[in-house]
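Removed: one protein chain of the complex. Kept in place: all other protein chains.
Up next is chain A:
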Amino acid sequence: MSSLQVILDALPTLLQGVLITMKLAFISLCIAFVIGLIAGLMNTSQNKILRGVATFYVDLIRGTPLLVQIFFIYLGLPAFLDIRISEEIGGIAALSLNAGAYIAEVVRGGIVSIDKGQVEASRSLGLSRFLTMRLVILPQALRRMIPAFVNQFIISLKDTSLLSVIGIRELTQNGEIIISSNFRAFEIWGIVGAIYFVIIYILTRLFRQLERRFSS
């Protein structure tokens, strides 16, 4: 069978995997954004306990490999708690918690990059700490964070391939399944890589255009 034929035969299955990959990345990133925003805000808070909790979370995630986090959340925790969770829930939880920690750092960096004078001007008008954050700091900080968010989205999209280890039938896992029956590793890994590349290439262009429109 020609290489082309091998690839064409594999495509329907691989594209099904692409859908799962995109879904995992999208859901995880949305959750991660919320986690990251909360943890990032906690990290800039005056309250030592909130700051401590956020710092511990970020350090813990950054200090351990994603693969270990996936195993721990999908296999470790349920074993300890004596429950069962689906692969998808486990995978999304691991990916969200992982990306959330990196986004927390992006959020923290964005907030501290805003000039102190902005806070002083807002507070001196009588706006509370909360309103100052919501109306003055975050709108400016979030705009600055966009490139870093895009970067994290791309990283997390690629990280979904690690979820193949817990049997989620995303792009990488489907590739493996196909190879185990046709033994055409060269063609299949080649096309799997190409598909990731194309998706990310298109997304990067798309985001860059959005960014340009947003900043003008």
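Quick note on the criterion: a contact is a pair of C-beta atoms (placed from the backbone, for glycine too) under 8 Å apart; a residue touches a chain by one contact, two chains touch by 3 or more; residues count from 1.
The criterion applied here is as follows: contacts and distances are computed from a predicted model.
Of the candidates "Polar amino acid transport system ATP-binding protein", "Fe-S cluster assembly ATPase SufC", "NADH-quinone oxidoreductase subunit H" or "AzlD domain-containing protein", the chain left out of this view carries the UniProt protein name "Polar amino acid transport system ATP-binding protein". Note that of A:Ser3, A:Thr64, A:Ser113 or A:Ser128, the residue touching the chain absent from this view is A:Ser128.
Listed residues A:Leu24, A:Val136 or A:Ile168: the one in touch with the omitted chain is A:Val136. Residues 115, 117-118, 120-128, 131, 135-136, 139-140, 143 are the ones on chain A that touch the missing chain.
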